[in-house]
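Quick one: structure below, then a few questions.
Here the complex is missing one protein chain, while the rest keep their positions.
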Amino acid sequence: MVKSLVGKVIRVEMKGEESELVGKLESVDDYMNIHISNAVEYRNGEKIRNLGNLVLRGNNIILIQPYE
Amino acid sequence: MVKSLVGKVIRVEMKGEESELVGKLESVDDYMNIHISNAVEYRNGEKIRNLGNLVLRGNNIILIQPYE
Amino acid sequence: MVKSLVGKVIRVEMKGEESELVGKLESVDDYMNIHISNAVEYRNGEKIRNLGNLVLRGNNIILIQPYE
Amino acid sequence: MVKSLVGKVIRVEMKGEESELVGKLESVDDYMNIHISNAVEYRNGEKIRNLGNLVLRGNNIILIQPYE
Amino acid sequence: MVKSLVGKVIRVEMKGEESELVGKLESVDDYMNIHISNAVEYRNGEKIRNLGNLVLRGNNIILIQPYE
Partner (left out) sequence: MVKSLVGKVIRVEMKGEESELVGKLESVDDYMNIHISNAVEYRNGEKIRNLGNLVLRGNNIILIQPYE
């Protein structure tokens, strides 16, 4: 389900984190581990900081959706 | 057990989240990862916002039930 | 161990939840995902609400026991 | 490692719980799901209540040890 | 990576616990479940209590390191 979002900008909520991440989904594996580029951290709708390239561990992802 | 709910509106509680999600269950895989459309976020019975399409990671789901 | 409880009323504690659930165990799979009918939510021994049919994700279960 | 404790009284700490459980280890499977009989719940060294028979989900166990 | 530490004294941080454990690593399996002997519990650098023999569930381990 997530594979169809590769190449698009997504929003991700992680477990136990107050902030959320928005960035371009570069790749995803079978465990839903994802590689995001140009990641930006938001909290309560406000931009916190640029994080650039990062890998998120699949089992700690709560929610992924296309960012419009 | 969850497969029988595909095409129906469900309510989902996620781990470590105060809010809950209601939406149409589009698909579910063997890990209980689910795709929901027309998702709406509720907190204490009040609608918070529309979230549209989203994917929820199965291992962070607490509870799924038909929404009546 | 849980399979012997199918058809009986059980009490379940879920991870990160203050309330507990009591209901009839309809089925359980190899991951301890369980289907409960006539589920009732309790908090500190007081009934909170009827939840009816629901599926609980196995990896977020803390404890299951027969409800006497 | 836990299999050698079957038939003995053990102490178990569960994730996200303030209380701990003491009881006889009846059986354990490959996922460290355990069946305990005569379980007693303790908090800060004080007995809270008898819980009798119960099943604990292996992935939510923090620590198991012989209870002396 | 952890197998090279068998027979040595290690420090372990567990998920959701304020205290940490120090003891001799007796064995470790493929899931990083570990058996520790002569375990001692520390909090903020102070010794809390001796715990003796114990088994820690691998998926709830945050960090393992040699204790020097």
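Each chain carries a letter (A, B, C, D and E) given by its place in the written order, and its residues are counted from 1.
Throughout what follows, a residue touches a chain if its C-beta (ideal position, glycine included) is under 8 Å from a C-beta of that chain, and two chains touch if they have at least 3 such contacts.
No experiment lies behind these values; they were computed from the predicted model shown.
Engineer: Please identify which of the visible chains the hidden chain touches across the whole complex.
Structural biologist: Result: the unshown chain touches A, E.
Engineer: Please give every residue of chain A in contact with the chain that is not shown.
Structural biologist: Listed in rising order, the touching residues are 14-17, 27, 29, 33, 35, 51-57, 59-60.
Engineer: Taking the full complex into account, what residues of chain E touch the chain not shown?
Structural biologist: Missing-chain contacts on chain E: residues 1-2, 15-16, 32, 58-66, 68.
We adopt the following convention: only the chains that are shown with their structure count from here on.
Engineer: If you check the contacts of chain C and chain D, which chains show up for both?
Structural biologist: Common neighbours, chain C/chain D: none found.
Engineer: Give the chains in contact with both chain D and chain E, ordered by label.
Structural biologist: none
Engineer: Can you give the whole-Å distance between the Cα centres of chain B and chain C?
Structural biologist: 19
Engineer: So which stretches of chain E touch two or more other chains?
Structural biologist: none
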